[in-house]
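Complex shown without one protein chain; remaining protein chains in place.
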Amino acid sequence: MTPTASSTESSAPTSGVFDDVVRSDSSLRRFLHGLPGVDQVGAEARAAGLATRSVKTTSKAYAIDLAIRMVDLTTLEGQDTHGKVRALAAKAMRPDPADPTCPATAAVCVYPDMVATARQTLGDSGVHVAAVATAFPSGRAAMDIKLADTRDAVEAGADEIDMVIDRGAFLSGRYLDVYEEIAQVREACNRPDGTGAHLKVIFETGELQTYDNVRRASWLAMMAGAHFIKTSTGKVQPAATLPVTLVMLEAVRDFRDQTGQMVGVKPAGGIRTTKDAIKYLVMVNETCGADWLTPDWFRFGASTLLNDLLMQRTKMTTGRYSGPDYFTLD
Amino acid sequence: MFEYAPAPESRAIVDIKPSYGLFIDGEFVDGSGTAFKTVNPANEEVLAEVAEASDADVDAAVRAARRAYTRVWSRMSGAERAKYLYRIARIIQERGRELAVLESIDNGKPIRESRDVDVPSLAAHFFYYAGWADKLKYSGYGSTPLGVAGQVIPWNFPLMMLAWKIAPALACGNTVVLKPAETTPLTALLFAEICQQADLPPGVVNIVTGAGDTGRALVSHPDVDKVAFTGSTEVGKAIARAVAGTDKKVTLELGGKAANIVFEDAPIDQAVEGIVNGIFFNQGHVCCAGSRLLVQESVADEVMARLKRRMATLRVGDPLDKNTDVGAINSAEQLAKIRELSEVGESEGAERWSAPCELPAHGYWFAPTVFTGVTQAHRIAREEIFGPVLSVLTFRTPSEAVEKANNTPFGLSAGVWTDKGSLILSMANHLRAGVVWANTFNKFDPTSPFGGYKESGYGREGGRHGLEAYLKGEDS
Partner (left out) sequence: MASTRIDVRKTYKLYIGGQFPRSESGRSYVVNDAKGRLLANAAQASRKDARDAVVAARAAFGGWSGRTAYNRAQVVYRIAEVLEGRREQFEAELRAAEGVSPGRARAYVDAAVDRLVWYAGWADKIAQVVGNANPVAGPYFNLSTPEPSGVIAVVAPRGPLLGLVSVVAPLIVTGNTVVVIASEQHPLTAITLGEVMATSDLPGGVVNVLTGSVAEIAPWLASHMDVNGIDLTGVADPALAAQLEVSAADNLKRVRRPAPDTDWLAEPDLDRMTRFMETKTVWHPIGV
């Protein structure tokens, strides 16, 4: 029942299941507005309840290493340089140079013009290169420019593309436009040799505001062929929150029930501490189950989180609290 | 696999004595009845020996309460009474963890609940009613107290029920004699210690421990002006008979068989949470538990699939483990009753499903269970099970939902799940229940009145309305 990453990779968007749904703007709207509502208070109470789980000792050690393996180590600044990206990539491969048992992160996440540099540094380490594309973070550009942005990044060696949806189109109810945009970007992720980059679709949930919108955006993106759905760019507050991620996890869970296809989830922005990361893992565990507890299906978009994970990891082995001076700042 | 390692709350914070006396006139004294044992229902360990109050002990407690009423408490200004209640609220907050751990040990409820629900609500209740003590002239019920209140509380929420009884009584200027349940006396005795720390005048609060005989002696004592009881409908009726022909004022908060009604347009994930919270919160030992799930036929299969999946994630076990969702059944007697009614459910043809969970070898345990294919005729649809057992019925239209929901002698609470506001209000109008929760369940607040219709009792506890039970209704 559980498809592997590769089977999902080769599957076509919607696999025909939703052909009727995406036939027209009105049929798509009827479907999205027919999804069950999300009660804000109840969803937030559930997220807060899960956040009270107490993860200790061996479970905590397991969770910390898992979280490190799920990090998309990110730099998305106007001031980024090749030197900065090389340093970040080095850190992704060996987060704790003093401890060879420390796992590598899942990916580094950079702007498209930095993909080649990241690719070169990472080599065949297994750490992926993710690139934000489609006029990140606002998404306000012409379609051909967004597609060119995507193709550039894929050609430069990106394994994963993090696109943003057109929130203006979504909020004004032009769902089919959003659907087609996602489908086209997914198309642009394909390489001539038949392989392709994985597509993560960013909703910018801080702009969508309601959980009903988050649920609708999740289904829209999954039907359009997203491999991952992602909360935020990190440039808008609020970024990732537990309840938003809960609603998205419920969506991928229900999508698999209906289609057999798995879709990954990536909360990004604002997750800074080990404690926070573990709350997310608990939520994945109790909402979607163990199938999603791998870097193939769950990621953290983060930069400062990694050092806190490393400090906590060291605390678990040495029994004393560490300090930021003992970890690299890259 | 991501398994959670044990995360036990430390028991070292509580100091359980080998034996406990009664709390009368500000002092702990020996009882003259036969001492009884209270056990930890999670492992059957004997926790302590507790004095049983005889008729003479009850009489001594009532006399102490009368003295304190006449000489001190009824003469004190409301503003000064308020300060004592605020002190108690603050000490409860300060000693919150200790109260929570002891409550979980003696009752079996998960520490997550005692820590996050019972104890905060205990403090909030005292804080809220403290504020009324000097504002009774605004209550609409006068500001004259009744005198001595005899109060008998159940074992399901020992501290919360204590607060619901003692806080409004004291705020209005009454003094109290309270009897905690036989199986859960320890936190009430810790509360007595808090009264001492607060320098509450002796005799204002008296705690007498014991079983049914002690309770009977208390409610039928001729010098008790007010009887407040929370517990079974059967005992409630006996109390109503016992006070007939006297001047005693009575409030009764009794059993329930609440309908939790899920419409097809409900926010489904939150509805599933609400169903789980409605019946498995506190092991289902909740008089207002949503023990009858009424689900619209068009979504019944989907709701049941989601409910079972969610139930499979419930963590049943050590109440002191911070990750436990469902704790121990409070007593062997209650466990036997739950088992018996569940067997009746099966023999009457309902389909039983229990969450897959490993139950501890010792102690009193019952896996979260749901019965489908239940009809109004089944005993499990009519009788209060008071355990983690849910009966599922279906309906087609709003009027059928109302008919089924109201087709019971009880009327304590009900739940409605739909995204349509006007339907919520229409259902609320038609449901014969004292509390109607919409898109939520098992919510309590000191400001919000709680109590039943029909055989679920009379009188309200909580809020401004909760003052009525402890005031004469006019100014003397």
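We just call them A and B in the order they show up, numbering each chain from 1.
Note that a residue touches a chain if its C-beta (ideal position, glycine included) is under 8 Å from a C-beta of that chain, and two chains touch if they have at least 3 such contacts.
None of these values were measured; they are calculated from a predicted model.
Engineer: Let's see if you follow the contact definition: name the visible chains touching the chain that is missing.
Structural biologist: Computed over the complete complex, the missing chain touches B.
Engineer: Touching the absent chain in the whole complex: find that residue among B:Ile13, B:Ala79, B:Ala312 or B:Ala336.
Structural biologist: If we include the chain that is not displayed, B:Ala79 is the one touching it.
Engineer: Consider the whole complex, including the chain that is not shown, and state which of B:Trp73, B:Trp132 or B:Phe441 touches that chain.
Structural biologist: Considering all chains, including the one not shown, the answer is B:Trp132.
Engineer: For chain B, which residues reach the chain that was dropped from this view?
Structural biologist: On the side of chain B, residues 79, 82-83, 86, 124, 127-128, 130-132, 134-135, 138, 398, 421-423, 425-426, 429, 446-447, 463-464 touch the unshown chain.
We take it that only the chains that are shown with their structure count from here on.
Engineer: Rounded to a whole Å, what is the gap between the Cα centroids of chain A and chain B?
Structural biologist: Their C-alpha centroids are separated by 44 Å.
Engineer: Help me check something: in the complex, which residues belonging to chain B touch chain A?
Structural biologist: 1-7, 112, 116, 265-270, 273-274, 313, 322-323, 419, 439-440
Engineer: Show me the residue ranges of chain A that touch chain B in the complex, using the header's touch definition.
Structural biologist: By the definition above, chain A touches chain B via 36-39, 41-43, 45-46, 52-60, 62-63, 66, 250, 281-282, 285-286, 290, 293.
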